[in-house]
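First, the structure itself, so that you have it in front of you.
A protein chain is absent from this complex, but the other protein chains hold their places.
Now for chain A:
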Amino acid sequence: MGRPWVSRKRLKNYGMLGMNCRNVDFINRYNDRTLFPLVDNKLQTKLLAQEYGVPTPLLRFVVREQHEINHIEQEFAGLEHFALKPAKGSGGKGIMVVTGRHGDQFVRSSGAEVSISDIRRHMSNILAGLYSLGGSPDVAIVEDLIAFDECFSGYSHEGVPDIRIIVFKGYPVMAMLRLSTHASDGKANLHQGAVGVGLALDTGRCLYAAQFGRPVSTHPDTGQALGDIHIEGWRDILLLASQCYDMTGLGYIGTDIVLDRLQGPQLLELNARPGLAIQIANGRGLLPRLRHIEGLTLNRRFRSEHRVDYAMRQFAELEKNPAGAGAEVA
């Protein structure tokens, strides 16, 4: 496998985006701080998405006050499956997914059964701000569970696969599919062991896949070949991602999209500080693409369709060649 590190020069050649560069050159420059709450607060994101007609899982109810937790059972009446999450959580922290009922018990996605008092405790932790940045008080939201698309059966273990697309100034620039594994405990975070599958921007096909920073060709739990992955309705997904720019006004965002069997692509959440792990999943650096978009001098406001078509055309060439080639285009 070679050396345990890579030289600065090679990273630069690959156009890898580092955290410092991302923070200073992209987040600080293109993301207005006053807009952050729109994405840092999932409830606000959701309401905004509803306002702009961006499809998103249905919001069932919101718990804002501790006393509401006492009679929470009625709210759950008739809800077979749902996701309970903190509005200000980050990195998937504090999300509880319930996939069914078993008598009085709720069955979590992991198969573990929890009681209503466990759910109460979880809600109360959320309200107190355990999962929010800086421990500020939070609200708990309960939304419909995604009925996830058959096309991923065999590709994900104990969790819903989601598609992360980086959108820069309204242009989708890089995409990956995140598949949870046994190692990641049903979570979709790459650093916890989820498999990241880089997707070609023009077709939605698998380009490259990695787990723990190492290339893989099959899903480690199910053995399914990852190279066959091909996302249906790819342009619509990119359109959805691109619209999030118009919706929030944030120049540099990560959009997390899931495919619902019945309702098509749904916006799950937005992230104002995305973008390092996706490069590993793609085996390509972000920087050439970001600089390319940055260099566009077109002043008139493109509609999202144009932006998506431009990106699909422009970056298709880059993706034909792995890593190093990126630098030449930039």
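Basically, contacts are C-beta pairs under 8 Å (C-beta built on N, C-alpha and C of every residue); 3 or more make two chains touch, one makes a residue touch a chain; residues count from 1.
Just so we're on the same page, contacts and distances are computed from a predicted model.
As stated in its UniProt record, the chain not included in the shown complex is "Gonadoliberin III", which appears among "Periplasmic lipoprotein involved in iron transport", "Chemotaxis protein CheX", "Gonadoliberin III" or "ABC transporter permease".
When the missing chain is restored to the complex, the residue among A:Val160, A:Ala210 or A:Ile293 that touches it is A:Ala210. Within the complete assembly, A:Asn20 is the residue of A:Asn20, A:Thr34 or A:Gln74 that touches the hidden chain. Residue in contact with the omitted chain (choice from A:Gln66, A:Ser153 or A:Thr218): A:Gln66.
By the touch rule set out above, chain A reaches the unshown chain at residues 1-8, 10-12, 14, 16, 18-21, 24-25, 66, 93, 117, 120-121, 124-125, 128-130, 135, 192, 210, 213-215, 276, 279-280, 283, 322-324.
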